[in-house]
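What follows is part of the complex, with its chains left where they were.
As written, the chain order gives the labels A and B, with residue 1 at the start of each chain.
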Amino acid sequence: QSSLTVYGVADAGLVLEHGGDSGAVQKIGSGVASSSRLGFKGREDLGGGTALTFVLENGYSIDTGATKQNGALFGRQALLCVSGEAGSFSIGRQYTPFYKALNNVADPFATGMAGNTQNIFDGTTRIDNTVEYITPRVAGFAADVQYGFGETAGDSSKSRSIGASGSYEQGALTVVLAHQQRDNPAGTAHSHNTMLAARYRFGAITGHTALARNRDLLGIESRDALLGMTAQFSATDKLLFSLIDHHDKSAAQQHARQAAIGYSHALSRRTDLYAAYGHIRNSNGALFRVGTAADSGSGTTGVNLGVRHVF
Amino acid sequence: QSSLTVYGVADAGLVLEHGGDSGAVQKIGSGVASSSRLGFKGREDLGGGTALTFVLENGYSIDTGATKQNGALFGRQALLCVSGEAGSFSIGRQYTPFYKALNNVADPFATGMAGNTQNIFDGTTRIDNTVEYITPRVAGFAADVQYGFGETAGDSSKSRSIGASGSYEQGALTVVLAHQQRDNPAGTAHSHNTMLAARYRFGAITGHTALARNRDLLGIESRDALLGMTAQFSATDKLLFSLIDHHDKSAAQQHARQAAIGYSHALSRRTDLYAAYGHIRNSNGALFRVGTAADSGSGTTGVNLGVRHVF
């Protein structure tokens, strides 16, 4: 059997940004809580518990109709996957294990709204030319390894990327350790990010925490820490909150702190209204900005008010 | 409940253009009678008479496969809309109220074929970053207001656009007054267009008329007038006709007149064959050209022959 599904997100809202270099700005934001997308996915049962799936996912801006991800048609995800009892093996343009840990476990905002963890946290979201293997979950443990080909003739280490994560889930607890590194095009240096993230559900309250260590291509080191909370007040209402601290270990000491609060009210299973406020205090000339799921922002304060529809 | 629909138009034909600077040309036209498009739209009933809808509509050229609208994937329309008894509120990249009046009421050719009113009439078709509110129709009256954010930090008037229309429908008569203005990126000047358009159905004959006053960013004023007719001969056959007069109020007096005739023969509810002829007489070096629904033309005479399929 084979199937094809067309799916997506249409998310639009008002975004107010203050504290930027050129003054305040009011925008129509596209993909504020979740990036707007249109995808095509399919699944074929190959027998013996094995299935083939594919995902082709476009990112677009609902305010202009333009394609995101530098114009790549399926710039969000493009992959072919064979999965079965032995795990899943996939190939294409894919999320990094590091990003999945950040989005799924660490961030109460799921990298959306003014509270987007990626306003501060370093790391790459997607990598081209990847192969990835995810183990089945055994006794709560699972692992995810990903290799991104550099595709440079004569030297396979140039532009290469490597990612991996190990996770443990037991009842209310999820813990994940994720790592990612990328070689530069010359093959002379690589950046890396390592994060330990955890999430625990105390009834209606979910606590989130993450600690990441980063080193960029110039060897500059930094540390990011997050403490967050999701409070599900009712079947339809949810409060999100997070505090993030960025510590720059270089002589410049360009530290930053972000505090953010968000609220989501579900109108249906597929549609919610949301509001959020985020503020960043930059130290010593640090240039962190409050963005949204889909867009980096221009200000140190961001206010969001919008509607998200999942189809 | 939720639904997703894939829809569109595939329109292709022969386009002959004469009277251009470089001589005559024969082309395959894409989107001659109606611009070729592929759209994804959905609707979710939110209860209490309220519904959420979204539209993502791509414009493409069937002769080359290329994306229209400067490459924007959903450059025709990209919007999220909440509608109910109190009217509809939408957000995204949307048609201007001015364009909707031109297309739906004024132009017998519905801005298509060689008779496209936009060959002569000024005005913007779509605006990015808009919010729009349309009232319910009460006692025949309805209003439509639209605001396009300029999204310029520090000065919200830069690149801003404002549009509005009021309409009256009673039996065979439709009258609409539409206005549109846009500020330039520096926020130092704005253009505007105001149009009164009417349509009246006399049995199988529909009469159309429109009068527009325009002022561009340099302050140059002009006036456009249209007189048109749609004659539905039978269930499948329709004749279209229009005369347009452009009066340039500047010292250059670059006036123009267009006459156009078109014919459509329906092969089915979804498919028709069409033919059209349009001619423009430019005065004092005016540079108006006969185009089609999707393309501006190169000549002062245009001939179309094609097929349009709506899916």
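Rule of thumb we're sticking to: a contact is a pair of C-beta atoms (placed from the backbone, for glycine too) under 8 Å apart; a residue touches a chain by one contact, two chains touch by 3 or more.
What you see is a predicted model; the values in this text were computed from it and never measured.
Note on stoichiometry: the full complex in this file contains 3 copies of its one protein sequence, with 2 placed in the shown coordinates.
Basically, only the chains that are shown with their structure count from here on.
Between the Cα centres of chain A and chain B there is a gap of 40 Å.
Taken in their complex, chain B has these residues touching chain A: 2, 4, 6, 40, 42, 44, 46-47, 52, 54, 56, 69, 71-80, 82, 91-93, 128-131, 149, 151-156. Interface residues of chain A facing chain B in the complex, by the touch rule stated above, are 6, 8, 10-13, 17, 20-28, 30, 38, 58, 60-67, 71, 73, 267-268, 270-271, 298, 307, 309, 311.
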